[in-house]
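== chain A ==
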Amino acid sequence: MLTKLFIPKLGMTMEKATVAEWRYRQGDRVEKDAPVLVIDTEKVANEIEAPVAGKLVIVAAVGDEVPCGEVVGYIAETEEEYAQALKGGAGSASTAPAAAETGGGEPVPAAAPAASAAPCACAGERVKISPLARRMAAEQGIDPGSIAGSGPGGRIVRKDVEAATSRPVSAAVPAVAPVPVEGERQLRSQSPCKAAVPAFGKSAKAVLSLKGIRKVISEHMQHSHSVSAPVSVLSEVDMTQMIALRERLNEKLAPAGPGITYTDLFVMAAARALKRTPIMNSSLIGNEILLWDEVNIGFAVSTRMEDGNNALVVPVIHNADRLTLREISARRKDLMERARAGKLSVDETSGGTFTITNTGTLGPVWHVQTPVINQPEAAILGTASIVDRPAIVDGAIAIRPIMPVSITFDHRIMDGAPPGEFLGHLHEMLTDPQMMLV
Partner candidate 1 sequence: MKELSKQDLLHLYRSLIRTRKFDQLNVRLAAEGKLLTFYHSAHGHEAVGVGASSLARDDDYLFIHHRGHGLPYSIPRGIDPKSCVAEHMGRATGWGGGITGFHAVDKEKGVLSSAGTIGSGFVLSAGYGLAAKKNGRGQIAFCFSGDGGVQRGQFHEAMNLCAAWKLPVVFVVENNGMAWFTPNCDTTAVEHVADLAKAYQVPGEIVDGMDVLAVYRATEKAVERARKGEGPSLIECKTFRYRPHSEGRPDVSHYEPRSKEEIASWMERDPVRLFEEKLLKKKVLTAALIEEIAREADEESAAAEKFSFDSPFPDPARLPDMVYAP
Partner candidate 2 sequence: MKELMYWNAISEAIAEEMARDEKVFVIGENVQESPFLATKGLVQQFGPERVMDAPLSELAIAGATVGAAMAGYRPVCDLTFADFIYCAADEVLMKAAQQYFIHNGEVGVPCVFLGVAGGGFGNGPEHSRIPAAMVMHNPGLKLAMPSNPYDAKGLMKAAIRDNNPVCFFFHKKCMPMKQAIPDEEYVIPLGQAEVKRSGTDVTVVATSYMVNLALEAAKQLEGKLSVEVIDPRTLVPLDMETIVASVKKTNRVVIIDEDTECCGVAAEIAQQINEQAFDYLDAPVSRLCAANSPIAGAAMEKYVIPQLPQVIKAIETAAGI
C-alpha cells in the first residue's frame, strides 16, 4: 500500500508550510513513527512522523511551500509501489485531493509525468549545470531550469548564468578558505553558504538564508508596518511597590514553586487593564473591528536558531484575565521552556489578542522602544529594564526604581484616548499593585 505524507493542518490559522528538511533520502527505509520530515509553519517548526513503515518517496523538495493537505511524499510498502510512485509521484502530488486528513492509505494513480519542474530527484530530467554555475544561480535566486545552457551537451556554464542576470557577477571570487559559521551544518544542507561572496560591491563573509522562523518574522514585521498605522507612546512607571510585592511573593511562594517574574506581573496587570479598555484587545479584519471576548496575551521569547541567528517566538497565555498569578507564572514558564526547545504546538503560538515584549534582560541601555504590533492585534506593550533614577516624590527629589513603558497602537483602530486610558490603568496597578484586586 502507498501511504501519503501530506502537510497536516496544525492550527486554526495555518494555511501552508515550508518543507524544511527531509530526515531521510529518497528510497530510504523508514520505520513507523520515525520523524521523517520537518516543516516550517508560520510560527514554529514541526516534525512529521511516518504513519507506516516503508520506502520513502520524496515529492516536495526542501524549500517548497506547500498548502495544508497537499502531498509531499509517500511511503511505499513494496518495491513495485515504490517504482510506481517514483514514476508518477510528482504528477499525482499536484492533483492530490485537498482532503488531507483522510488522505492516508489511498493508492496513488499512475499519473501523467510531472508538469511542473519541481527540483526533486523524481521530477523529470536532471538539469545539466556546472558546479560553479549551480552555485551562482543559487546565489542569484535563479531557477537553473530557466537558463539555456551553452556548454557541451547543453550544460549551463558561468556565462549562461551571467547572461541570465541583469547584473553580471564576477565568478572570480577570491581564493580563501570558507569561513566557518555557526550552524554551518544547516546552512550547508539547504542554502549555499560560501566564503567571501562579492555582492553589491561588498564582501559578505557568510550568507544566512532567510527561512523558517526568521522568514516568518521578517514577513510578519513587514506586513505589520505595511498594513497598520503604528503610533508609539512612551511612559515611565515607579516600580517601588511592585519590586516589594514581588519580593514578598517570592519569599512565600518560591520554596513551593517557580519564582514570580516581572513578566508574570505585567501579564496579570495588562490582562486586567485590557478588560477595562476593550478596544485595545481588538483586531481590524476587513471593514470590521472585532472586540475580542478572550484576553489572550502573547509574550515574546528570544530563541537561538541553528544558524546562530536569534528569532522571536510569541507563545500565548490564553484567557490570561481568568488566571491567578500563580497560574500565569506556571503557564509562562512552561511555554517559555518549550519555546526555547522548539517544542511549541501551532495553537500555543496562535490566537493572541495582545502582546507584551519585555526587554528587561537587555539591560538599562535599552530604554525607549517602539515595538512593532503583532498583527492582527491592535496594540503591543513594551517594558524595559528597571533603573534607579531621580524622581519627584512629595515635592522632593528622590531616587526611585523607574521602568520605561511603551505602547504601540494601531491608529487605524483607535485614536490616542484608549491607549492613554490603558496606560493609566496599567500605571495605577504597577505603582500600587493593590489596584489589581479592584
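Assume a residue touches a chain if its C-beta (ideal position, glycine included) is under 8 Å from a C-beta of that chain, and two chains touch if they have at least 3 such contacts; residues count from 1.
How were these picked? Simply put, all candidates are chains of the complex that A comes from, given by their letters.
On a predicted model such as this, the values are computed, not experimentally measured, just so you know.
Asker: For chain A in this complex, identify the touching candidate from 1 or 2.
Answerer: Chain A touches candidate 2; the others do not touch it here.
Asker: Considering only the defined contacts, which chain A positions touch candidate 2 in the complex?
Answerer: 130-135, 151-152, 155, 157-158, 171-175, 192, 194
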